[in-house]
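Here it is, the structure, as structure tokens.
Removed: one protein chain of the complex. Kept in place: all other protein chains.
Naming follows writing order (A and B), and every chain is counted from residue 1.
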Amino acid sequence: MKRILAAAALACVGFHPAGAADKLKIGFISTLSGPAAALGVDIRDGLNLAIKHQGGKLGGLPVDLIVGDDTFSPDVGKQLTERMLKRDDVHIMTGIVFSNILLAVAPAIFQDQTFYVSPNAGPAELAGDRCSPFFFNVAWQNDNLHEAMGKHVADKGYRNVYLIAPNYPAGRDALNGFKRFYKGATSGEVYTKLGQLDYAAELAQLRAAKPDAVFIFLPGGMGINFIKQYNAAGLAAAVPLFGPGFSADEDVIRAVGEGMQGMFNSSHWNRDIDNPQNRRFVADFEKDYGRAPTLYASQGYDAGLLIDSAVRAVKGRIEDKNAFRAALRKADFKSVRGAFRFNSNHYPIQDYYLRLIARDEKGRLTNRIVGTIFRNHSDAYVKSCKM
Amino acid sequence: MNALLLLEQGLNGLQFGLMLFLLAAGLTLVFGVMDMVNLAHGSLYMIGAYLMATAAQATGSFWIALPLAMAATAAIGMALESGLLRRLYERDHLSQVLATFALILIANDLVRMIWGPQALLLDAPRALARTIEVIPGAPYPAFRAFIIGVGLAVAAALYWMIARTRIGALVRAGASNREMALALGVNVKRLFTLVFGLGAALCALAGAMLGPLLAVQIGMGEAILIQAFVVVVIGGIGSIRGALVGALLVGMVDTIGRAFLPALLRGFLPNNIADALGPTLAAMAIYILMAAVLYWKPTGLFPARG
Partner (left out) sequence: MALGSILIAAIAFPFAAHALGWDYYVGVMTRVMIYALAASSLNLVLGYGGMISFGHAAFFGAGAYCVAILAQEGVVSALVAWPLAVAVGVACALVIGAVSLRTRGLYFIMITLAFAQMLYYFFVSLKAYGGEDGINLAARSRLPGFDLRDETTFYLVVLAILAGCLYFLRRLAASRFGAVLHGIRENEPRMTALGYPTYRYRLVCFTVAGGAAGLAGALIVNQHGFVSPGLLDWTQSGTLLIMLILGGVGWLYGGVAGAAAMLLLEEVLSHWTGYWKLGLGIVLLLVVLRAPGGLGGWLARGGARG
């Protein structure tokens, strides 16, 4: 027994972290396994591409990217966060896809006075009264893309919409956002289990409710399965399906195929936005990774650019938290979306577009921007934030 | 609540139940004949699904891939049985739990090493990607109807095998009284290996059927394993008939419960209580069912022994 304890103690010796202020340690936690893995992998690959484009550094400091897989579990996310904050002494954290995991780990990160740059999850909780000076979201607030679709569906005159979203913070945000702009009748508002893959029961219920349109928020594998089963149930021909960009991006198109053609969806970014940095991002992402980037990848890339601009502005002295925060707030970088600025609650103010899935000039099935739904749109919670 | 909705949910329950039967049949045979708790049964289901997805990708055909995946999984199962698991038959249940739990850990990581952490895509065969009218006016996805058909066919085939063939007689003998079967000179080793292989093949079939509906991912076995155990306990250890009845009961109770219980409760409880209580009771339903069955029949509905 004594020998075992001694051996264990010795084994731990080799893992004492060297505190270094000459390297930028970024703690990256994301969902890298399971049906939603495509999202986390895209964010990671986007971030890595941004680091590569800056020569392996961000803001002049070489980057040590410590990657952890939360396996879609808040518990695992919490354990990884503890390890990264306490053992690895990371300077910034980023990466989380899902809002329930973010909300579980956020308090510990803020208490540790470490900055978190969110390349995806944008819960209402952190946009309003629980906003934090250590939290920055470079993507959107959860409601935004759904607000855009709500406006579009209302403008198109649909009067009886069936709503489906998973039962977790972002799912609730989604339907709240949609209903903020769609004021018509809903023949159903269904919250499914997060991670659910078989929608037989929900589809039967949907068929019986006879809506004139269906709005879903089902990211990743959930959406892929739902849309496949929706088509297999013969509902696609009868009732049009609407969704935010999350349920209609490259990962879903790759998985579902032809059945996606003609679907309208909303997004803050698309590959055909015409500016030099977006063209470079899309071209290099396709070259390096062999697939078309999703909006998740663009967010990971922009997160890298944001961190780069802030670290550069404080000339690498990230220990000065107030200066670093001010630099982050300025957001002095060229986003792949075009112009970028933060609101007072550290969430973006930006445009939201209407996209359509169709064949492009090269014959590929992909999204195309066909209109602008909102300009300079902010979120509904900023007024409750005291910052 | 209309009749068509009830019919469609009923078919869903039947589909789910029959898939559970495929898993429970192998599990109950292993427990009945070899007296072994096999927690790694779910891992065989996962391996079957992964092999199916890979074979379908490689050959481009669902129909060619299916027998390949089943045969490969059966081979893996038989190799596992003769190489490792047979040492556990004489051991106590606790050791079997530990060893097969260890196998779950090993299987999950091996699969991750070979196929990577992302989920694999498995598509339903193109010919079945449409709806059929089960009765006029009631469209139902053709693939799900196909699953029901496959499940019923397997149930019939297993019944015929167990009740009408010599192998079946040996299995029944082994399940009801192993010592006596041994004493009567049955080649127990070969029988056990075959039983295990059959269970593994059924797992692969279930994995191939459910893969297109769910996702082929690491850990997919653990979720369904508990439900399979509940079926085995309800049906009675060692009985195929019990596994079928138990699986249909569990499938129906779970599906109908999830579909209609929340709405039912809203009929006579305030909305917010009904919305919280409904899904909870629906999720607990199969466990309450198991407790009720055990209260009335402590060794299950159709126990093979005694």
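Criterion: contacts are C-beta pairs under 8 Å (C-beta built on N, C-alpha and C of every residue); 3 or more make two chains touch, one makes a residue touch a chain.
Treat the numbers as computed from the prediction; the structure is a model and nothing was measured.
Undergrad: Of B:V30, B:A99, B:A142 or B:A243, which sits in contact with the chain we cannot see?
TA: B:A99
Undergrad: Which of A:A108, A:A236, A:I349 or A:A380 touches the chain that is not shown?
TA: A:A108
Undergrad: Going by the touch rule given at the top, which residues of subunit A touch the chain that is not shown?
TA: Against the left-out chain, subunit A lists 1-5, 8, 11-12, 15-16, 69, 73-75, 78-79, 82-83, 86-87, 100, 103-104, 107-108, 167-169, 193-194.
Undergrad: Tell me where the left-out chain touches subunit B, residue by residue.
TA: 31, 37, 39, 84, 87-88, 91, 93-95, 97-99, 101-106, 108-110, 112-113, 222, 226, 229-230, 233, 237, 276-277, 279-280, 283-284, 287-288, 290-291, 294, 298-299
In this text, only the chains that are shown with their structure count from here on.
Undergrad: With chain centres taken as the means of their Cα atoms, state the distance from subunit A to subunit B in Å.
TA: 36
Undergrad: For the complex, give me every residue of subunit A touching subunit B.
TA: Interface residues on the subunit A side: 32-35, 37-38, 41, 69, 197-198, 200-201, 204-205, 207-208, 221, 224-225, 228-229, 231-234, 255.
Undergrad: Please give the residue numbers of subunit B that touch subunit A in the complex, ascending.
TA: These residues of subunit B touch subunit A: 2, 4-5, 8-9, 12, 15, 112, 117-119, 121, 123-124, 129-131, 139-144, 212-215, 217-219, 255, 258-259.
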